[in-house]
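A protein chain is absent from this complex, but the other protein chains hold their places.
Our next item is chain A:
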Amino acid sequence: MSSSHTTPTAGSVERVFREEYGRAVASLVRALGDIDLAEEAVQDAFAEAVRRWPGEGMPPSPAGWIITTARNRMIDRLRRESSRPHRHSQAALLHAAAEPAEEGPVRDDRLRLIFTCCHPALAPRARVALTLRLLGGLTTAEIARAFLVPEATMAQRIVRAKGKIRDAGIAYRVPAQAHLPARLSAVLAVIYLVYNEGHTASSGSALVRTRLCEEAVRLARMLAELLPDEPEVIGLLGLLLLLESRRPARTTREGDLVPLAEQDRALWDRALVAEGQRLVRRCLHWGRPGPYQIQAAINAVHSEAASVRDTDWRQIVLLYDQLAAQSPTPVVALNRAVAVAEAVGPRQALALVDGLELDGYHLYHAVRAELLRRLSRTDEAASAYAAAIERTGNLAEQAYLRRRRAELADMRCG
């Protein structure tokens, strides 16, 4: 028996925590109907794991061990406090529940939890925080740091959201098939938002917040495992994997931003590229394209090219046409214009960009600046760079834009 035990390191307990925290919380929320109690119990169980596993070895099923230990801890605690009749009935409930549920129901638990965290009755910011907290096991401090708000603010946001789930009676369940597409879009939006905040942090010195990228990919993988037949779920996972494949090439050793056109494509993670492309092909078979699937397809086209020059820009423009038909937003129009610049030319692209109502968005000005630069309208390009710099809080992006603006002067002299 002991031969199946491996000696755990701090790192492997940490890994079990990352992978199993959400599952354990989800399972106990189902048994208890109380998010706070479930979290406390799971945290207690992990604290015990840290104490015991290094001496006793890793149990054959770490997840099962955590859930069983958390459940026993909870029963003990509720018994001790059973003067309160409410708690007594909770203890009875836990006791009656079977041993750790089999794979099927456990899957449902996590799915229930993510739909609860992303209920439209919760404020969007609270959905993000709660999802990272309950399914990702991130501490309140970590989430606060990632989104650059004071820890007290984040704590308050999470407490308020949990209170609303409890008091307003937000059900712990997966919505019925009829409501699934509408509710699923909130879940996908939360995961995409987490990834985007990691991909280009909205402020601070680092371009990328790795932990958020990894967490978003983990959540997307989990969702794809739970809902393997929802095209947009697979599309989102494909999109994130393809974006993630380029992360090693997006910054220099010093943390400077490297745009797609200048990236060393040998640094792209080939395994992630292959997996992302495989998922895009799976989406094509369904023939039910949605915004995430189309964006994944656009990134798949990028990932097939050996260089910017080799990129099939016409294909990318066509995909943007399709995306614009589904979500006709100014940001989509801006991205489409970038592809038009490569496929047709900067003059045509600039005509598409001018007049978009995106004055507050730094990338609008950055794109205009690049197009004006290619048209040798250097003075206008310089003021567009200035407008872009003013509108981003990310220091790595600012530094990149300043470098580009400085190069304009060289153009003029040369």
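Please note the rule applied: a residue touches a chain if its C-beta (ideal position, glycine included) is under 8 Å from a C-beta of that chain, and two chains touch if they have at least 3 such contacts; residues count from 1.
Simple rule for what comes next: contacts and distances are computed from a predicted model.
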| item | value |
| --- | --- |
| Options "YCII-related domain-containing protein", "Transcriptional regulator", "Cytochrome bo(3) ubiquinol oxidase subunit 3" or "Carbohydrate ABC transporter permease": UniProt name of the undisplayed chain | "YCII-related domain-containing protein" |
| Options A:55, A:150, A:169 or A:328, residue touching the unrepresented chain | A:169 |
| Positions on chain A contacted by the hidden chain, ascending | 119, 121, 167-171, 175 |
